[in-house]
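Every protein chain but one is kept in place in this view of the complex.
Right, subunit A next:
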Amino acid sequence: MSATARARTVAGGGAVTHEGIFLAEQLWPIKGQLVLALIGLAIGGLMGLMQALDRVGIVIYKAMLMQTYYQGLTIHGVLLAFLFTFAFSNAFVSLVAIRGFERPLASTFLAQGAFWTMLVGTLLAAYAILTNQATVLFTFYAPMRASSLFFLGAALLVISTLLTALNLVLTRRAWQREHPGERTPLLGFVGVVTYVMWALASLGVVVLVVFFLLPWSLGWLKTTDPQFNRILFWYTGHAIVYFWLMPAYISWYLMVPRQVGGRVFSDSLVRLAFILLLVFSVPTGLHHQYVDPGIPTVMKVVHLFTTFSVVFPSLVTAFTVMAALEDGGRARGGTGLLGWIWKLPWGDPSVAAQLLAMLVFILGGATGIVNASYNLNNVVHNTSFVPGHFHMTVGTAVTLSFIGISYWLIPFLTGRELMGRRLALAQAWLWFVGVLLFARGQIAAGLLGEPRRSSIGEAPYRDLISAGLDNWLTAIGGTLMVISGLLYFIVVLWTVFAGRRLTQPLEIPVAEMRFGARETSPRLDQLGFWFLIAVILVAIAYIPTILLYLPLQSVSPPIKVY
């Protein structure tokens, strides 16, 4: 049993003790998933080097033991977009919920089940990809054939998150029984909302894999309908970005303010933002399909409006988090309009990484609005503009935040002091500089028409697209990000294996509210009601579209082209 299981922490003024809420049998699956997440980040991130250098014609996929560029690209996408994000969220949000509800998770069986399904799913998918039986990228669009082991593995990764979702909902219910009539603690609430949103959002990919792709890859179904499959994929495929982001938001809203010594404006607005994310995240997927031939314009326009709606809670986040940061900066002696910014604890690697992640997210959000903007999409769709955009969102806003979180999370879980703090600071800044160069390169090249997901280094038309300088920026920026990743793993391994024992157990940072739950409308606490609204909106956005596809035009047998 680690030191943390006996941790005694004091939160926000009152002498609340947390003895006994972290059970050893619930902590090991949390730690286990964190390890899986970091293995995914390490291997998936390393593949990024191959892709970055490819832009300038340096082809090293053979040196990385890959058969093709696209096999490495598949590993990059699957390990980072699915394994790293899912496993980290499962670990982090479970821990946050325990602290938020100040009680253990409702089910130890589900907590451990989430770990085992994540592990088995990873092994199956990894086996299929490494043996070149599933070089289908993380989008696995039919009719490109992949091994059924890959689809089974992907399904298990999602099931692992759904087990966590069920556990969180049960934990909230148990808390409510123990505290009749009280408002759900905000820190627990935001974790549950994140996973309830994802439970609704993952439905598309679950149906796609279980009812179409798995039977089709096994030969039970002879053909499938690629256009319809894409609708199911993107039903999940956009909402998933909010599932990646919301754990980072939890930290930005409720933990970073504490770390910088500030208070959060109000319980109401935080709750409202998360509820809006629940309601508007899912019915937005068609904006990824603006240039698909088979979808009527009117449905695309419906999703244009819902996509713009979901930008709103992100703008609210910008305000709320900024206000809390300003509060912290002023409490530390910052004066003037912007003077508080320099007073923030930039020397703390956990804080610095997350502040830099937020800065990059401003650009990531702005370029996301370009993608969502119907007619602008004609210029950028499937060009390298898109990876330029999402390396600033999931690639930095999320990843660099998770890295920042891990700078307190790993000491918390291991009872060891964070080692190499200056190295950790350099890591965060290097990532920041790297991603800005990388994204600048990808975005500019995309505007000139450079396609995404292509081995540009080997493309005969490479010299016909005048993106020479842009591709160099991409290559240099991407390389800096990989070096930054390397520094991160040095810090992590140093801390885990040689870190000094903490004399006092760490506490999970939890911010105080200026205006607390008592001022919040009880309506904002009724998760069932908002979930119903979300379901209705999804039905409006998707049922007419899906009806157009019935009966299905199942015309495509599986084809292996890699």
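What to note about this one:
Note that in this section a contact is a pair of C-beta atoms (placed from the backbone, for glycine too) under 8 Å apart; a residue touches a chain by one contact, two chains touch by 3 or more; residues count from 1.
By definition in this document, contacts and distances are computed from a predicted model.
Think of the chain that is not pictured: of "Cytochrome c oxidase (Bo3-type) subunit II", "Peptide/nickel transport system permease protein", "Nitric-oxide reductase large subunit" or "ABC transporter substrate-binding protein", UniProt labels it "Cytochrome c oxidase (Bo3-type) subunit II".
Only one of A:F211, A:F305, A:W342 or A:F529 touches the chain withheld from this view, namely A:F305.
Checked against the full complex, the one of A:I58, A:L218 or A:V379 touching the unshown chain is A:V379. When the whole complex is considered, the residue among A:L41, A:L269, A:V282 or A:V510 that touches the unshown chain is A:L269. If you put the hidden chain back, the residue from A:E25, A:E178 or A:E458 that touches it is A:E458.
Those residues of subunit A that touch the chain absent from the view are 68-70, 73, 135, 137, 139, 141, 143-144, 225-227, 230, 265-266, 268-269, 289-297, 300, 304-305, 308-309, 311-312, 315-316, 319-320, 323, 369, 373-379, 381-383, 448-449, 451-456, 458-461, 464-465, 515, 519-521, 524, 553, 555-556, 559, 561-562.
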